[in-house]
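Let's look at subunit A:
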Amino acid sequence: MTTAGYINLIIAKYNYWIYIVLMCIGLWAMIAKRNLIKKIIGMNILQTAIILFYVSIATKKGATLPILGHHDAGHFVDYATVINPLPHVLMLTAIVVSVATLGVALALAMKIYNRYDTLEEDEIHARVRES
Partner candidate 1 sequence: MKRLGLLAVILFGALLVYGTTDFPDWGDPSSPAATHLSPYYIQHSLHDTAVPNIVTAVLADYRGYDTMFETAVIFTAGLACLFLLRVFITPKETEASGLYRHRATGITLRIGQGGRLPLGTREFERIDSQWVPYDLIIRTACSLVLPFIQLFALYVVAHGHHSPGGGFQGGVIFGAALILFAISHNLRTTLKAMPEKRTNILTGTGVLIYVGTGVLCLLLGGQFLDYAALAGLLGVDPVMARSHGILIVEIGVAIAVMAVMVSLYYNLASAGHMDEGL
Partner candidate 2 sequence: MNTLLTLKPLLALLPPLGLPLILSSCRSPNVREAWTFGAALTMFAVIASMLPAVWAGQCLEFTLVQVLPEVSIAFRVDALGLLFALVSSSLWIVTSLYSVGYMRGLNEHSQTRYYSFFALSLAAAAGVAFSANLLTLYLFYEMLSFATYPLVTHHQDQEARSSGRKYLLYILGASIGLVLPAMLIVFHLSGTLDFTAGGILAGKAGTGQVTVLLVMLIFGFAKAAVMPLHSWLPAAMVAPTPVSALLHAVAVVKVGVFSVLRVITGIFGTGLLAELNLGTMVAAIAAVTIVAASLIALSQDGLKRRLAFSTIGQLSYIVLGAALLSPSGLTGAMLHIAMHAFGKITLFFCAGAIFVATGKKYISEMKGIGWRMPLTMGAFFIGALSVIGLPPCGGFISKWHLVLGTLEADQIVFLWVILFSSLLNAAYFLPIVYQAFFCHPEESLFERQVQEAPRWCIVPPLFTAAVSVILFFHPQPFLHLARMATRHILGGF
């Protein structure tokens, strides 16, 4: 592939590259950070990256919102003029799921804080070993 080919590849899919970077950031935070809240934030970034990915699928160049007017009744709309509604539907669900996970994760973090008086993983493990 030529240099121009690579540049085209990068430009043509730039939304997807961004989601990959976001996803790696989230994953890295979950693996490398030792603070539980930071890990939870990483988890949220990970989930958001996926949402970005799905929503990117839905786009069509030059298309509009998936809301029809009543004048559209009775004839078939040209589907190229309206963006794909399905990924949006799916991501509504995914957002809710990530909120739910976040809620539970925070509740657990709160329990952990009450028990060990810290949210740093190393300190927690030290406490666990002590007892």
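In picking the candidates, the idea was that all candidates are chains of the complex that A comes from, given by their letters.
Miscellaneous remarks
We adopt the following convention: contacts are C-beta pairs under 8 Å (C-beta built on N, C-alpha and C of every residue); 3 or more make two chains touch, one makes a residue touch a chain; residues count from 1.
None of the values given here were measured: they were computed from a predicted structure.
Put simply, of 1 or 2, the chain that touches subunit A in this complex is 1. Contacts from subunit A toward candidate 1 in the complex involve residues 9, 12-17, 20, 23-24, 27-28, 31-32, 56-63, 65-70, 72-73, 76-77, 79-80, 82, 84-90, 92-93, 96-97, 99-101, 103-104, 106-108, 110-111, 114.
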